[in-house]
Structures are given as structure tokens and as C-alpha cells.
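As you look at this complex, bear in mind that one protein chain is not there, while each of the others sits in place.
Lettered A, B and C in written order, each chain numbered from 1.
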């Protein structure tokens, strides 16, 4: 069972909180949830929305076409009405509102809505939209938000202007009412989120009145919860993952959609750990520094790494562009540093709060000169957590920068998962070749067969680093034979990594790999692909799914093995140039035969991926471009 | 006829000047010259050297194995004695100097020299080296530098410490003496270079005494010069090329080996032009700004480009890494900006004064987000000049950043060429679609079939730019359909460029393309490959040569056409990963079968390329790594 | 359907509205030719300003921290343009501090306006470089751990030749300051106290309203350098004044010095042709034929 729900409203009007309350209520009723958040690079006034898929089983994706569309302003209705299939909740008192009056809507969107309606013979008011929806068999429920608000205001004895923000709770209440679940879950969700008593009261009442304005239409039953469960968004998953992995130093410069990770850490800078000598539980400090820019952020983190601490930074495209030079220094000096890279829409400032997968080739090649780097990409919240630990292990073992991709689509979405999925106990530390008490003739860059030199930390003995080419001791050298030897030593580490890291860890497979069709994907589309696969399997359409988890060193052999001889290799990813497909071609010699691509800034919805895969598999469409999302 | 000569000495001791004098003398005697300069990232004291090939015909390369090695200090002898085939000139009074006493030599080099000599049963003094050379049939001519210096000091009545610097002129004189040319050429070269009368006298005398200390061994005759000729190094070629191309604004931040280009421009900031209205010759100013860093440099240049001037910057790897974000803004805002990218050894500070070709994939993919860019690469000094103009034309026509690669190996080398090779009259301006008087409803980013929008300049009407995704007017937009349309519009320009720019301009061919062996190369190895081809042809070894001139948009069809079905496709380039080979594979599906690669920071010498190609062609060696160069 | 004018998507009550109005009025009252006015901005809430003016100027919304660099390229290529830079405190004094300081060395004839709200507003309210240590506006998980930078002192030490502070809600006063800054020959900066009601609940309208006072209201306050000898003393006075912060916060002009030559004047000194034949005022081709002459400089390379 998968129920798709969407709520929208002006940024700053409490949409996030409402979606949180609604999600929490359903989670405590035993449901699994996947939620995606869309919002403008704006603080107040622009349109934002949350799309949730609610399921009795673990779910990894959302859908643009929804069963229930919950609105309380006119814009949300205008922006999303074409996506609703069953029920729309709208504000009755706005029926006369015209598209043209919604000043905070981008004119091109208004234009699009007006002409859509016009082509179908409708005017441009909320009423017209409702009429249109009814004609399509959608149940349009007009709720008397204003009346309810007035009632609540009277009851809680607060001015209407304060109570106003409760509007979205009415929408939540109404949505919840459609499901026929006991109101206790909703009430305690409200209590958990709004701590202040007055607000609890206000919102509880709004929610109840909302519930009362609708009939039960999608009756759900509570599900007994057996396992401990958590709700994780991508930013927090990485933050906790890094902390668990032993993070000592994190630098950052604010940037969407990365900074929430660091701000979370600032709020949790003291954490508990077990002192291995005494076995005692003690507190330690994770140093989190807000730098003056990303140049400073990356170089602070690299500096920190030289003292032997696990050091990281987090950023997105514009920030990483500025970090490029720093990354080359880490490459040259074999400094283990982790960069969590939240991909957002580029180029330049681009679309700061929208998603993308277009930075892959940039990152694989970022920085002048040749040096090893490791590039991994998480496909969901559990991987985001685990990869945060993996990244440190790889960085320290191979003494090289590791770039960990997490897209905006993962950062600002969340999953309800069973705690055990995180596999806390299975995650291990690998610090690589460390010398705590280096010998007197210690040479930081000793040439070895693997390319890996034993690493000592600043403070333990005399040692030298330089971004110039250097000898084994870390002193500047230009001699051509020293240059050659050091150059090769560094690049040999990538070959070592390629040999040591099981390709099975770098590629995950799902579904039936013996089928003639294989879908290849990476990052956030994974959830939509897997969930679409489940639905397509039910329709008798079968295929295998290959998720690329590491791009450098690229798992060329396994990819070749999995994909050779297939009839269709379908590349599903979020870039115009199909960059993972390019990587496959370049490293494995296997080129995708079909493409499902998207570059409009919105994540892939399960619905559109399903349709696209059908078109590819059944109709042999060579390339499907996805357009989903307001 | 090709005569190979090398002179070395401590940086700051006048080696450059001497090489210049020597080259000038031979050029005025009618010879063509190619000269390569190697030096440390150091101001005074480290070893630097100049290797020249002198020829009666146009020559495009130098050789590491030399006919004449001219030395006046011990280090140069120690560093280069294995490379000399015929004559070495050395300082008699240093015969007792040991390798171990040369404190400015890197210890690893000293170690290498000592063990080379030891293995062959020699000690580690200059005398040992001379003995070794003699045993190899090399003519070792010991010159009495100290005696000559004393004589000169007496004559010009200057203290010995001042005259000291004339030592290298003695070496020049001795080298010149071996050639048996009239001393007039050398004397006037000295006069041209040292303007001050005392220095002219001092040096003339030193040169003459040098000449007298050697017999004529390689008699050369003067060649009548019919055409006007110039001597161009890469930095100057680009500088003059840009100025000729109409440069209005150049920003830069000092960096080797790029800044000489900008410093040259600073010294030539006022230039003549023809006023098209009156036909008068007038002066105009090229604004050259030394920025506070490369972030500023690139963004200043982009800003300048918005006013309609031809704007550029010049940098090398570390600087370009910092420019990455700026480049994305230019991509997003369709700003025509030219970046001359002098490749030096990376990563990080790397080897600032050594060459490399390792930044190709970085530059092809630099910057977050997808956007069109044009990447061209010059293979010699004439191309460096012409490409400077081409780059502006491409930038303005496709309204996109253009990165123009010039390696250190070209920047700091020089060629003597016939002036007519520059083809001044054939070079044209293409400013693309410009609107000098934009209409009132002007929209900077009008969506068109080609992706190219008519461009108006700041100051001519109201217009808007933003690094955010935008609508046609340049206002910030997040609507998914606007995003999609603009994203495609921009990338369409790359497709337009790919359609419009003849692939024949993007690929140059040489030699016999009907042969079963084709050598593919780009950038500075071109000269060595072509000159080696000439020599190999004489030995009956034939092949075709393909030079890639543009990497984005990649000339995929022509490359495919030229290379398919060949028995051997030999990739000759200066990176570990064979990056041009990767580009070929990625875009054309054709992978090199053999490789000749180099990554020790030194340019490719004609001698080693010739040997390597022989090994590949005759012995089927799959991969030859070149090691030439002290 | 007609495209609507751009909607200013700032929060209700945001100080940026005051700056927008003051700047727009200043441009109008100075009678500038709109199409010659270029507003170059950084990234942040503040950076959106050029898109929101209701007069047909041009806007260049650049990269975070880089507005001054863009403005420099624009102004030096076409000195006939009137260039105004708007940026946030984070933009100009955090990530852009290097450009801010080095611009002082050039003294290009343009105006820089700092939207000083104490926070990185558009990224949800982290501490900006002007936030004081110990302050904890509501979006910070902990009190601010860093000291603030003093924009006035920094500008003075960097060489700005017109240094002022304004207040976003005093639209008229700010407008006059902006007019003075634009008229000033040389590089002018105005640090505008700009309440951000959404994230900064410390430096609010209420906070400032009762504290700001005009320097001009103090008798004896004369920030203008009229003779070279006065330079040191006036600068030191302005420095000292810039340290005043508390119950009374001075606004107005701290320092003005038109005796320093502008970068444009310095170019003319070295290259007289720059006066008329500046880059944007020169044609480089006719019918595809390049018009620049390089014969003489190529001649220097003759062998």
C-alpha cells in the first residue's frame, strides 16, 4: 500500500512543520514514510511543498502524482492541481482568487497555468480549477479555513493574526481525517513538535476541526511497531554518520543544501565516547568551525587532518569549485580529508535549493594535475549515514581526499527506517597505516609498492609537507627522476585502492540481473527506480538494477561483467550529458543503450520513472526526459 | 642540418641572456632556431639551462642529446654530461670540483651522478666526468675561464667581481667559435642585448677570447635571409595575438609560467589602431589589471566582457582551480571570456616552472553544473599567436568561456619563424550576434534555435545578468519548465558550435594519413613528433600525424574517420592517464593502441620521441614512458 | 498575458526594502541616465536588489563575494558607466573580504553598499562577520564565537576615500548618503545597518531606532580632508569614532578624501589615450577585418 500526499504553501508559513507533524503522526501509527521537500532559494513568500509517500512497508521514493493534495493557499492549488488523482483539500474562501493575483508566483508559471486552463475552456480562478478537477473525477473538498480560524482564535483567546499560522494544521487535520486513524497519533505529534502549551492547544484544535470537515476516504489501520525506528533526512544522516565515524574537525561555510549538516554538528559539538583505556564513557569535543569562505574551509580541514584527526567539510557546487585548489594540495600531500558534496543545480549560483546530478565529471576530474581521489555516492539515507563512515576509512587507508556525493534530493528528503538498518555494529574503523611513534629517520612520503606510506601525525616528530613536488622527506624537489617516482607513487595508490576495494562494495545490484534489461543508476534516483521496479514487477515487467556507488576508482570489471551482452542498458540519472553513462563508457567500454534523464531541478518521482521505464522497455524509447515537479 | 646545443648555469647568472645572444647571432646568420628553457622555481642559484636546435630549415623542436654542451660551472657538467655526443666546453679551473661540493644541486641528483660514475669506475670530480666523456669519444675542451676573466677585467678596468658575469659569454664565444661563422653576427647580437657600452665591451671581449680558445668543428655558412623573421616565445606570441585580436581588458594575478604574458602587455598598454570612421591611426588603451588573486582576475574579466570589450585573463593550474567558480558564472551568463591556460606541473604548487599536459580533463569538466565551453590547444608558437585571435572569435560567437591551452613548454620556449607564417591578414574578427542598438523590449537570454541570443552591451539599454537560473530577461527563476528550457538553450550552443566549426579546423593532419600507423598528439609534443617524423621518414619509417586542436566540442567524426581501421594509433602526450586518449575514447569511441607518455616535468625532446616511435612501430612496444631532461 | 514586474521576495519588514527605495530615489534625484547605471551585486538576500528596482537600470547579480571584482572589470572597461555594488555583510566582509580590502588600494570611482544585517540571511541566519561575539540571534545554536569586524575601520585602513554608515529605515537620510557617495570622486562605501526581522532578533528596528544619531549633528564633526596634511588626523578621528557602538551609534559620513587620485586618473597618467579610447569606446574590427596594429611591436621581435 502506497499513499501519496502533498502539502504546499508559502515559505515561512509553516509548511515544513505541518508536514513533519503529519509524518510523525503516521509514523507513530506504524507507517513508513518517504518525504521530499521542495522550496525556493528564498526565506519567506515563495512556494514550497512536501510530497510524502506513506506505506505499510519500507518505502524509498515519493510520487509527483498524488492521491491527496492538501492546500490552504491558492498558489499551491494552481501549482499542483494537474498532479492530483483523488482528493484535493482547498480553501473555500479563496474560490474567487485568480492566478494573476498571486503575486509571489513566478509569471511564467502563472502563464502556464492560465493557458492550461484556457485551452480546456476554463477561466483562471480557484473555482475554475475546482471545476476542472471535478470534471476529472477528483474529489474537491472545500474547507472553511477562515471560519475555523475564527473559532480557534475565540477559543484560545489570541488575535486572529497569531492564529493564522494554524491554517496549515487545519490542512493536516483534514488530510488526516481522510485516513480514519485515531486522533491520538496526530495529537501527540502536535505535542512533540510544538512544545509551547498555547501553540499545542491552538494546533490541536485546528487539527481537530480540520479532521471534522472531511469524510474518511482512505481508511488506514494502525500497524503495530515492533522495531525501533528513526526518521532521518540526508543532512542529519551524514552528520551523525560522521560523528559516529570519529569526526574530530569539521569546517564549513554556509551554503544550501549543505550547511544544515554543520549547524546540526554545532548544536552537538560535545558527544560521548568510550575511553578505550578505562572503558569509561566520557565527553569529547568535535570542533566545528564556520570559516570565512570555502577556500578557508577546505584548507582548515586539510590542516586538521595532518594532526591525525578525522577531518571533513561539507559544501555544494559553488563551494566545491572554490575548494578545487585545496583538494589538489590534499592529493599532493596525501592528506586524508572528506568532502561531503551536496549536489544542487548549477552552474554558478544556479538553483541553490534544487537537486541535480550534473557535477559528477567535474568532481572526478577537479583540480589541476593528476592525483588519486576517491568518489562515492549515496543513494539513500541509510547509505548517506554509512558512507560517512566509509569515506573516513577510505580517506585514511589511501591517504587521499574522498568526495562523498549526497544530492539535495537526499539532503532535504527523509526516510522512516528501522534503526537496525544503519548497521551500527557492522560499521568498523580503518585508519590505514598509522605510525604513532615514528622512528627518528621518519620520512612522510616513503616510496612503497602500494604507494601508501606510513602516516605519522604532526606533533609526534619532525616532518614536512609541501604542495610542491617533493622527496620522501617532504622537501621541495624538481629533479626529473624524483618527480617521476613521486608522481607514480601517488597514482599507484589509486591502483592499490582499485585492487583492494571489492567491486561488490562499489556496485550494488537489485532485482533480477539475469534479465535482458538492466537499469543502471546512482544517487537519489535509486529509490524511485527500486520502488518503480516493485510496481513494474507486479505488472510482469522484470529487469535488474545496478547502482554505482563509487566512481573513482571505477568498478570497471564488475560493471562490464554485469552489463555485457544485455539487450538494454538503461541509464537513469539526473544530468543532460548522462555523466555516469560517460563514466561507464570511458572505464568499462560499455555504453548505455537507453536513457532516462532529468535536469529540471526536481528529483525523480516514482511515478515518472515507472512510466519512463515502461516506455523504454515496452516501446523501445531511446531517451526519455523527465519533467515532473512544480 | 640540425645542430643541438645546450648551455646551463646557475639561475640569475645570465644563462638566459647568453642563450639569447647566441640564438640571435645564429638567427642573423640566417639559421632557424627552436629553443627550450628549463629552470627551477627559484630566483637565484638553482640550475637552469637552454637547449637549442639550430637548423638551416624551419625547426620545431629541441633535443636532449646535444652536439655541443657549453658549461662554465661544475653543476651543468654534472647534470648534463650523459647527454652530450660530440663536444663539451668546460671550465678547466673546476677540474677538482666534486659533485658533493655543489651545494645548490639537489642531493638526489648528486646521488644519481655519483652512482652513475661509480658504477663505471669513476670518481666524482669534474675531471672524472671529463675522463668518462673522453672514453666515450666526446671532445672535451677545457677553457681557461679564470684567465680570460682576469684579462678582461684588466682591459675594461672593472673589478673581477663585476666581470664575473661575463663567464657565460665566454661559453657562448667558445660555442660560436666551433661553428666558424664570422664574429660580426655575435658582436652585433651582443650589442643588441647589452645596451650599456661598458657591458658591450666586456662581453664582446669575453666572447672573442672564448672563440679563440676552440677550433672550428662544425663549420656553418651564413644563409642569406630573404623573408622577414621574428623570434617568438609562447608568452609573447599570445600577448601580441590577443592585442591583435582586439583585446580591451586583461586581468591577471602573477603566476608562472603565465604572468610574463600580462607583464608584456602592461609594458605595451597603449597600442595603435585604425579608426574605422576616419581611417586614422590612433592610440588606444588596453587595460591590464593586476588583481589581488585569481578569483578577482577571472571575475574582473567576465565583468569587462559584459561591456562588450574583448576580455581575457591568463593563468596556470593553481590559478585556474581558483577560477573554476567564475567560469561557471560565465557559462551561465553566456559571457565571452578567454582564459589562456599555461599548463605547468601539478597538482597543487607542483612544479611551477616545469611543463605538463595533465590538466586536460580537469579543464574540460571544470565547474559545477553543465554548460558549454570551448577548449583549444596550441601546438607551437604560430598557433599560440593565431589561437589567441581564434579564442576571442569563438568566445564571442558562442558567448561562452574559451580556455586556450598553452603549455609551459611553449610559453618559455621560442621559435624563429618567418613573419608571414603568422598570417596576419588571414586572421579575421567574428564578434557573433551583436546588437549595438537593442530594442526597448530587449531580452539578453532570448531562446533561439541555435541557443545563441543577440548580445547587447552594458550601457546600451537595461539588461540583467544573474548566476541563478533565469528567464529570457535575466531575472531569477526556479520554475521547472523555465529551468529546463534555459538549460537546454545553453547546451544547444555547444551543439551549434559542433555543427558550425569545421572539424578540419579542430584537427590538423601531417605526414601520410594512408599509412597503417597514425600518431595522435596535441600541444607541445607536436613539434617533436613532426620533426621526428621527418627524421624517421628518412629512415623509411612512415606514418600519419593527427594533432587535436580543440577538445570541446570534440571533433569526434573526423577523429573517427582518420583513425578507424588503423593498425596502430599511437597516443603521444604528457600525462600519466593519457587524457587525450581518454577523450578520444569517450567521444569518438576510438582508443589508442599504443602510448608514448611523459610526466617528469620536461617537454618531449625530438630525440626521445624518435626513439620511442621506433620502439612502438618496429618493436610494437605498447607503452613507452619518456624520461628525458635534467 | 503580460509578464509582471519582478516581485521583491524579501520578508515583510526587511530592511532591504529601505535600501532599495533609498538607492532608487538617489539614482532618480541625481538625474542619472538609467541605462548607464549598473548595479552589481553579490549573493544573499541583499544580492537580489538589482532585480527589484522599478527603474530601467541594468543589474549584474554575480557570485558570492565577487561583486567588487565584476564591478572593477565593468567600470575600467567602460568608465562612462555609473557602477554601484550592493552586497551582504557576509558577501563583502566574509568571503569577499580580500577584494574589499584590495579595492581600497585602487580607489576606482564607484560606490559600495554593505547590507549589514549581522547574519547570513539567505542561508538561514548563521553569524555574519559583523555579528558581535556572544550575540545569539535566534537561528544560532550557540552564542557567536567570533568577534565582529568593524566595516568602517576596515574600509579606512584599506584606503576607501568615502566612508559612511547609513540606516535602512531612515530612507531619506540613506538616500542622501547614497547621493553623496555616488557623487564622490573615488571609491565610496556605505555600511548600512539593515535589520533582518526574520533572523536577527538583536539588531532590530527597535534596537537601532533609539540609538542611531547623525555625525553631522555633532558640532565640529568635519570628515572632509581638504589638505593633504589633514589626512592622518582625520583618518585617526574617524577610526576612533568607528569604535563607538552601544547606546549611541553614529551614522553619516566618517571620512571623505577627494585628494587621492582615482584609478581611472592614474591610468590616464600612464596611458593618455584611455581618456577617450577606453576599451568599450573603441572598435576592434570592421567587416571582420581586425583594426589593431601590431607591426611595431612585432618589429621588436625581429631577428
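By our rule, contacts are C-beta pairs under 8 Å (C-beta built on N, C-alpha and C of every residue); 3 or more make two chains touch, one makes a residue touch a chain.
Model, not experiment: these values are computed from the prediction.
Engineer: Shown chains touched by the missing chain?
Structural biologist: A, B, C
Engineer: Would you mind spotting which of C:156, C:193, C:280 or C:298 touches the chain that isn't drawn?
Structural biologist: Looking across C:156, C:193, C:280 or C:298, the contact with the absent chain belongs to C:156.
Engineer: Any idea which of B:7, B:54, B:89 or B:110 touches the chain not displayed?
Structural biologist: In the complete complex, the chain left out is touched by residue B:110.
Engineer: If I consider the whole complex, including the chain that's not displayed, which of A:245, A:525 or A:603 touches that chain?
Structural biologist: Here the residue in touch with the unshown chain is A:245.
Engineer: Out of A:285, A:537 or A:564, which residue would touch the omitted chain in the full complex?
Structural biologist: A:285
Engineer: Hey, which of B:126, B:255, B:422 or B:497 is the one touching the hidden chain?
Structural biologist: If we include the chain that is not displayed, B:255 is the one touching it.
Engineer: Using the touch rule from the top, list residues of subunit A that touch the missing partner.
Structural biologist: 23-24, 27-28, 228-232, 236, 240, 243-246, 248-249, 251, 268-276, 281-287, 289, 291-293, 295-311, 325-326, 329, 389, 416, 419, 422, 424, 427-431, 457-468, 473-476
Engineer: In the full complex, which bits of subunit C touch the chain not displayed? Write them out.
Structural biologist: Those residues of subunit C that touch the unshown chain are 93-99, 101-102, 104-107, 129, 133, 142-143, 145-150, 153-154, 156-159, 232, 235-236, 239-240, 243, 260, 263, 266-267, 270.
Engineer: By the contact definition given up top, give the residues of subunit B that touch the hidden chain.
Structural biologist: So the residues of subunit B touching the unseen chain are 12, 40-46, 100, 103-104, 107, 110-111, 114, 253-256, 259, 263, 266-267, 269, 290, 292-294, 318, 348-349.
The criterion applied here is as follows: only the chains that are shown with their structure count from here on.
Engineer: Using the touch rule from the top of the page, what residues of subunit A touch 2 or more other chains?
Structural biologist: 40-41, 46, 108, 318, 348-349, in rising order.
Engineer: Mind pulling the subunit C residues that touch 2 or more other chains?
Structural biologist: If we look for residues of subunit C contacting two or more partner chains, we find 3, 43, 61, 63, 65.
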